[in-house]
Structure formats: structure tokens, C-alpha cells
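Only a part of the assembly is drawn; its chains keep their places, and the rest are absent.
For clarity, chains are labelled A and B in written order, and residue numbers in each chain start from 1.
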Amino acid sequence: MNYKLNNIPERPVKPRQSGLTMVMDKGLSLRQVEDFIDIAGVHTDIVKLGWATSYVTPKLKEKLALYRSAGIPTYFGGTLFEAFAIRNQFDDYRRVLEEFGMEYAEVSDGSMDIEHDEKCEFIRKLAEQVTVISEVGSKDAAKIFAPYKWIALMKAEIEAGSWKVIAEAREGGNVGIYRGTGEVREGLVDEILTQIPEETIIWEAPQKEQQVWFIKLIGTNVNLGNIAPAEVIPLETIRLGLRGDTFDYFLNQVK
Amino acid sequence: MNYKLNNIPERPVKPRQSGLTMVMDKGLSLRQVEDFIDIAGVHTDIVKLGWATSYVTPKLKEKLALYRSAGIPTYFGGTLFEAFAIRNQFDDYRRVLEEFGMEYAEVSDGSMDIEHDEKCEFIRKLAEQVTVISEVGSKDAAKIFAPYKWIALMKAEIEAGSWKVIAEAREGGNVGIYRGTGEVREGLVDEILTQIPEETIIWEAPQKEQQVWFIKLIGTNVNLGNIAPAEVIPLETIRLGLRGDTFDYFLNQVK
């Protein structure tokens, strides 16, 4: 840090299991990736190439190599897995992961209907090849399900081999664990936390108010995802109680 | 593309007459233009330097040269034409187009009141010098006109020599063919499409929901405009059914 301020909350050193910041790259150029790493790489744990953007991204291998050389793991968004799975091209997907040297993969069912047993089977198979992150929640705002269902799905997916489970929000932060307005479904989150260890969950939280809400609930080192590249520095200050939104909160803890 | 997925809708090769993606540059630096071309140039058909931003843009000639060397045509936003026209400086405008080597120009009346005959006369004159794109619709949210009027204006402008007509939305996507909320005036669009060939229209659609709506209505290869530079990769995935929003839609077509 650039100067000494007393009573700043501690952040674990990377690589870490909690306090993760997962960033969504939805189409950065190579030089923009370099710029991102230069300013925010030290605060970023993992980068998702959003949904199936990798399909239309020029110089994909060079992009992946840039992140790799900065020590930041990457993975393709779950929609890409779904695009292969629904076309019965799962074996092709495994080969793609291998060809691009991916060490992580996301399994989701946000855009397609699939039996949960089958989803867990995909998790099990991919977990032999890579570290699996799986996502719970639909991208369809109309498909809402009860807290006990969220918990059952998360438990089964962790058991099947998921390293972390992601709570869905999309880039917009207006589905899954949020209402259409972006407001957190607080009861849902509270109930999930009674059953699932919080460090096992990555909460998608693209909007500032959502990040603030989770940091106030769980603490500095909550895992947050779908952070826009330009929002990593702001998020880090919110975690540290150095933005108006959490200024009081941390000071209260300190006293 | 970086890997093989079955049943992906086809996109025509550039230069193309439909499936156009028109991007709005409202103030990229030279290196940002290079970055944009690097990641999104292959998916971009034409770039508009938004409204009269060209007036205050440093190194304008270098910027235009960068786009030119990437094979991407550019044009100045219609407001610049209006700024010259309302000052009785139309001849100066023609000289500016020549001086900067412009091959396209936009004629609009979104900010000024002008007889439609006179607007068409400007189109006719400019069409002798450049390829003309003309825009229908006011930037004033209060100035709403009926579908038959939109159709009459578009027809007259195409007859006067417009290569394409643009349906107004502004950078925000909240006027013209949209309500203040960004919602599409569906009846208006439907009625326009009964009379004007869809490939002759560029629909301004800066918001994701607007892009999705037009792609679902018209198809992968609808012409869309006012796309932000960072949204070209996302848009391309929506066109291809590779984002949650159109995942089902294209799959249904395939079956």
C-alpha cells in the first residue's frame, strides 16, 4: 500500500480461498488486458471470459497467455459449456479445454433445462480434468426457486466435485439472487448461509450496492464475482472501508 | 472462430449489406482506436464519430487514418451536418468532408426543424459527393410522430439517395423508436417493416435488451447501430445465439 493507515482490515495473500475477486472480461483487447493487469492484477484472483465471448474473440490464445503470465487463472463462462452440452458436443468441449490449456471450467444450467443429476455428472467428469466452478440459478428472471432448493443444488454440486459454487446474477445483476431491480433477495442469502460454508460460494455482484451489501453481511473477505475490470480498484477500497459506503462499518468494527 | 460449434447462424462476410454493426465512437484516443480494432474490428462494419465530437477531437486525421487502414469506413454524426446547415455553412461542410477524405456522411434533423423537402435536397446534393446515410426521428422525446409519417419520410429519403436510413435512438436509447424507458415502440417498428425493406434500415439499439429484441424479430443479420465499442463482442454473441438472451431462440430455429 502507498501509505500507512491504521486499523485497515486484513486481506489474505494470493492465492487465497476467501476474499476472492472474480472479474468478467467480456471483450478486452490484448493491450486492454495488459492495462487491466497493470492496475488491478494484484487485486484479482480469477478472470472469467464472459459466457461464450471466447468464440468470437480474436487472438484468444495470446489473451489467455497474458493472464497466465500474470498468475491469474481464467475460465470460459458457463454458457459456453451449455452451448456445447446442448448440441451433444461435450467431448468436443473437453478437447477445447485441453487445446487452450484451461485449468478451470464452469458448469451451469442458466440457459438450458437439464436434470440436476446430469449436471452433477458433467461436474464429476470435468473435475477429473480441471478445477470446476459450478453455477446455481437461472438467467431467466421468471424462473425463481425456493431457498431449500438452492441449498440442495449447491450441496449436490459441491459433493460432485465443484471447487466453488457461484450464485447467479448475470452481467446486469438483476436475476438469480437479485430481484429485477438489483435488490438482494436477503432471505434467500441468509438461508443459504445457514447450510453452505460462505467461503465455498462466489456471489455474483456486479453492482456497487450489491458488493457493499455482501461486504457488510459477510465481511471484507467475501468472495465476489462478475466484477467489471474497471471496478476492481473501487471494490478493493470498499472491502477496506475506504469508500463512503463502508467507511462507518469498518470503523465500528475497529472501536 | 476459435472452435467448432454446430448449428451456428451464418453471418455474411464484410463488406455486407445486411447484418451491419455500426459503432459509435464518442471520444476514443488513437491507442483506444487501435485496441478497438484489435478486438472488434473484424465484427464492425462502420464507425460513427458521435454527433459533433469531431470538432473537439485532437489528431482527428490520424484517427480517421487508423480506421481507414483497418478497412472500416467512418462518418461524422448527423448533428455535425445540422450544426453546419443551421449556420448556413453547408458549403463549408462539403469542404470539410472533402478535406478529411470522408466517403460517407449523415443527414439528419434530430436537433433542428427543417422542411422535409429541404432535407431531401441536402441528401441529393451530398449523394453526389459521398454515400449518404440519413436519419429519421427527433432527439426531442416530446416530438413523436405517427408510423405513416416515419414511412413517408424514410421512403422519400431513400428516393433522394440515402444508402441506408437510420431509426433514431441517441446514445441512450430512449427517444425515437423507443419510449423514455428504453422499451421498443413495437407497433411503430412492425408498421415500418410492412413498407420499408429491413436491410435498408439501421436500427439504433445501444441497450442490450433492444439488440435482443431486434435480433429476435428480424434475425441474426439485422442492421444495428449506436453500439458502444466495448459492446461489439457481446453483440456478436447475441447474434449467434451464444448468450443467454438468444440461446433458446436460435436453438428453436435449428430444431
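Just a few scattered comments:
We take it that a residue touches a chain if its C-beta (ideal position, glycine included) is under 8 Å from a C-beta of that chain, and two chains touch if they have at least 3 such contacts.
Computed from a prediction, not measured in an experiment: that's the story for all the values here.
Here 2 copies of the chain are placed, and the complete complex recorded in this file has 3 of them.
Please note the rule applied: only the chains that are shown with their structure count from here on.
As a whole-number value, the distance joining the C-alpha centres of chain A and chain B reads 34 Å. Put simply, chain A touches chain B in their complex at residues 26-32, 50-60, 79-80, 82-84, 86-87, 89, 92, 96, 99, 110-112, 139-140, 170, 172. Within the complex, the chain B residues that touch chain A are 1-7, 31, 34-36, 38-40, 42-43, 208, 230, 232-234, 236-237, 240, 242-245, 247-248, 251.
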